[in-house]
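First the structure, in the form of structure tokens, and then the observations on it.
What you see is the complex with one protein chain gone and the rest in place.
Just so it is clear, A, B and C label the chains in written order, and each chain counts residues from 1 on its own.
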Amino acid sequence: MTGRARTLIGFVVVGTALGLVPNLEEILTFPRFYLIFLFTIFFWVAQASSWNILTGYSGYFSFGQGAFYGVGVYTASVLVGKHGWSFITALPIAGVVAGATGLVLGLVVFRVRRLTGEIFALTTLAVAFVLASVARLSPSIDGGTGIFMTGTAVPEVLGEFTTAVYRLTLLIALVAVVTAYLIHDSRLGWGLFAIRDDEAVASGLGVPTFRYKMIALGANASLAGLMGGLWSIQLGFVTIDDVFNIRVPLFVILMSVLGGMRHWMGPVVGAVIITTLADRLNSAGLADVNQIVIGGMLVVLALAVREGVYVRMRRRWGTTAITFFGVLVVTIVLGINESLISDFAYAMVATVVVMLLPERAWDQIRRFFGRREPGAGDERAEGLTRTGS
Amino acid sequence: MRQHRRWSYMAVITTLALIAAACGDGEGGATSTLAPGTTGAPQTTEAETDTETTAATGEPIRIGGTLALTGVFAATAAIHQATGEVFVERLNESGGLLGRPVEWVLLDDESTPDLAAAAYERLITEDEVDLVIGPYGTGNITAAMAVAQRYGYVFPHHTASLTYAYNYECHFSSWSTGLHPNITNPNLLYDAIESSGTPPETIGFVVNEFPGTMFISYGQPDTDEGGAVAEAEKRGWEVVLDVTFPIATSDWGPIAAQIKDADPDFLFIAGLGLDAPNIINAMQTIDYQPAGMFVQWPAPGPLLGTEGADGIMSVTIFEEHPPFTDDPEAVEVAADISQALADSGVPYTKVETQAAASWTAWEYLQQAAEGAGSLDQEAMCNWLIENGADTLFHGNIEFFPDQQNYYEDLSKIKQVQDGDWWVVYPSEFAAPDRSVIYSP
Amino acid sequence: MTILEVTGARKRFGGVVALEEVSLSISEGEIIGLVGPNGSGKSTLINLLSGFFPADDGRVEYKGTDIASLPAHRIASLGIARTYQIPRPFDTMTPRQNIAVSYMFGRQRHALGEAMAAAEQWLVFTGLESVADVGTDQLTLHQLKFLELARALATAPSLLLLDEVLAGLNPTEMNQSMEMIRRIHAQGVTLLIVEHVIRAITELSSRIVVLNQGLVVADGAPEAVMADPAVVAAYLGEKGRSARD
Partner (left out) sequence: MGLLAQGIVSGVLVGGLYALMSLGISLSWGALKIINLAHFAFILLSAYLVYQLTVSFGLDPLLTILIILPLFFLVGVLMQLFFHLARVDEFKSLIVSFGLLIIFQSLIQTTWSADFRRIGSALNPYETESFFIGSVAFPLAQLMAFVSALLIAGAMYLLFTRTYFGKAVRAVAQDPEMARAFGVDPRRVAVILSGLSTAFSALAGVFIAIGQTLFPGLAVGWFGIVFSVVILGGLGNALGAVVAGVIIGVAAGVATILWGPLAAPLVTFLILIGALLFRPEGLLTTRSVA
């Protein structure tokens, strides 16, 4: 319980700290792009975390993220771009509509017993395609002309455009992560884990499987839609093919698998890693290499780190912290890069490399420092153990 | 466990490779001076030596921009990349801009608007480039323009199709379609057809559900004024077919069947990229050839290789034949661009609308800076609005603030004849002894 | 008093009849041995009682309420728990967490923290403390079956359905298990045991019900039932079968 209190306080601290970043812009004189870089990460953190609530926790593998995100984007765009609503009122509605979409989907698919595993996954994929086709056909939604969101007014209180988007994405990302965390350490969460492991047995032990799956799906959909609604102003010009494509669903999967789907922090870590790498590689002007390296990382990390990077970081938190901040400080002090983000990327890559070092190498290191840490065998158990146990 | 370890080692190796790759960004754009991405290392080094041997001196002027180096727009973006490289290279050889060498900091927007927006934020605020130039693709240009506007940067761009939506006072489109291409473009075509003596009685439309082509065909979404369909009806031509198809169409057979069934005297394909070759192929396979065809924004290459494409028309700004090639510099530039395209492995290397528009956008930037005598965005913006630009491929361009900085529609009608593109209308721009071939 | 009253329960899958017509009454505190040759409908009955699928026809009254069409989790919350012939632990969880989950839900809701603590008593009861926090893949079959028991008990059931807990165990393990079952019963839990091992079942049960082809062919005191010619008839085949494998 104190553990939870500490974590929640942690969220508040991190949240406020990040929330103050825009105010420090003048003082620290960092490039405005840092804000954009951060809110891109927030976007993906929210998407990946919300996806993981359904798929990571309950084991129902969903491609529906694109659909929920798309519903959010279009709800906001139609209300603001076509009917002139104020953006800030449209935003929550985007979340609600997306959530409703999720629940309707759930009512259908969760009633069909056989609809599990890949069949469920592809149903959700198909739903995204259907929604796209509907948007194509109906001029009141899009009808192919696209919707302009450029120049949408954001509330003064949130600051000018970039700052406002930053604060809103941060807020939604926090909500998503906190939700994921609270569910993770609750009856609901454990009920979902039980469903993931063996749904029949779970219900036999008294887990209300249908209701729990609906809650998970609803949370996933509404959070994804909420962030989608916000993202519509970042897109500027909303078109069906930019919104309803395979990008969002695929990236949330990759991020969550990379970071680890068993723990609420996994998707967060995955989102940070992939977003940062993509940004830095691209900024190096290596368009193709970018793609190839990302692809390579996926293959190798998926194979090398069974439980996801985060589980290892947790086991080796000391080493993780030392490597990360060590490299970060060094790169900053030596001024290797012009950009703080690059320093961050270096530190992150270094950490990942250390995380990837095979057990044998670890044992030697430990022996060298004469320290005892859990051995290789515990990794799986470690992957299972959660707060509370 | 052993397997596991083996993979771990591999992981370490790839990650190190990754670091190596990421190291490139140490000096930010400097390494990506000219030709990053698809064209690979050779160009880069070559380019760098150029910047060294140039007369231009001092701190280089850095021009930032993205292009769809990967993703769905990559095919056409390659043309804009090659053109930009040639422009910068020639500029540096001829003493640079304001006596300073020029660097092009080019990023990949992966054909994705939100990535484009982020990239421009980055270019302006982190890389602190002196100037920006637009990306490729309507969606990306729109997203990027919003950023440029936020920071008050002069924003020259090519190939943005939704003219009505751009009201940033410092945007300058080099795609001289005028403010109302949905009216002027179709009418230019219809005049061209009528110039052949025998106007069609019936016309059919197949429209790609892409915002730009929707705009051309049906007019501006909110006002619905103009549009190829309405303009055709104004001329008393009967519209016997009006089909809209999704951007991701995989089976063209049924669409072709519908065209054959309606059998219009003239077929207006409001499509882009590969739509025309695909539709023509499908029509060929069911043994149908309309009397006349037009396609809005085709990829020029594939159509020439396509059976049954002969006689198809399109809009253009520049083609490599007289009178456009009367200006020797134009010929020289075109040659350079073709060479650059060939070097980057692009099969169709002829210079036409895309390259011309791209080149012109760069010219705006150069002339604005030189005209204003500084890199002050506001001064540059005002100078362009006051003086317009003197361009290689478009001649003199003016920017009418009351027309959202658009000029007249300078489009010409080109047609595939004897397996190549020729401008056929208006006659003063037509290739020697070429004219519209059309008989219903 | 009666805790479970099954009257005229039927179940068929497609053309196959699993339960022809089963009526059966269990009173509190009994240990019922449910026996019968393979395919006689024992497991079907258990699944039906624990709500894995509804009965096609007939009533299942538990403490006066009809549970024939209730979903599994409602039935569990009413106090019926079961184990599986082939253990089905939650295998991304440790045994402790497995037990905690069923305690959390089960008969009445408990908070997560509470459950983690409460799990201990069942770990001790089933003697699994030593393996409480390892992956379930490191447990022996014997331990897995005990985990099944622990998990079922953690739901605080008043009726416990045991599906072949003894199958596949060696004599010593079997004796431990039978001891365990007696201790469970001593806690006031009514038991319905499906079992092939006749020795064990006759020793444990206060009453034996014999199913054959979806019908109750005998119901009564162990000795009497085992002497019943109908049962012998049904069982000779079964004996022969178990001799072969």
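One rule holds in what follows: a residue touches a chain if its C-beta (ideal position, glycine included) is under 8 Å from a C-beta of that chain, and two chains touch if they have at least 3 such contacts.
Because the structure is predicted, anything quoted here is derived from the model rather than measured.
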Which displayed chains the hidden chain touches across the whole complex: A, B
Hidden partner chain, touching residue among B:152, B:308 or B:440: B:308
From A:141, A:298, A:332 or A:361, residue that would touch the chain that is not displayed: A:298
Full-complex contact with the absent chain, from B:278, B:296 or B:377: B:278
Hidden-chain contact residue, picked from the options B:287, B:326 or B:428: B:287
Hidden partner chain, residues of chain A it touches: 61, 108-109, 112, 114-115, 118-119, 122-123, 125-127, 129-130, 132-134, 136-137, 245-246, 250, 253-254, 257, 288, 291-292, 294-299, 302-303
Touching residues (missing chain, whole complex) on chain B: 3, 6-7, 38, 40, 69-72, 74-75, 77-78, 111, 209, 243-246, 248-251, 253-255, 257-258, 260-261, 273-274, 277-278, 281-282, 284-287, 299, 301-302, 305-308, 344-348
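Just so we're on the same page, only the chains that are shown with their structure count from here on.
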Chain contact topology (line, ring, star, complete or other): line
Of all other chains, the one whose Cα centre sits farthest from chain B: C
Distance between the centres, which are taken as Cα means, of chain B and chain A, whole angstrom: 35
Computed distance of Cα centres, chain C from chain A, in Å: 43
Two or more partner chains touched - positions in chain A: none
Touching two or more other chains - residue numbers and ranges from chain C: none
Residues of chain B defined as touching chain A within the complex: 1, 4-5, 7-12, 14-19, 21-29, 31-32, 36-38, 69-70, 105-108, 110, 112-114, 117-119, 121-122, 124-126, 128, 138-139, 142-143, 145-146, 150, 162, 165, 209-211, 214-215, 221, 244, 246-248
Interface residues, chain C side, partner chain A - complex: 50-52, 71-73, 76-77, 81-82, 84, 88-94, 96-97, 100-102, 104-107, 109, 111-113, 116, 133-135, 151, 155
Residue numbers on chain A that touch chain B, as the complex places them: 31-34, 36-37, 40, 133, 136, 143-146, 148, 150-151, 161-162, 231, 234-237, 239-242, 247, 277, 279-291, 293, 296-297, 300-301, 303-306, 336-339, 341-342, 345-346, 349-350, 352-353, 356-360, 376
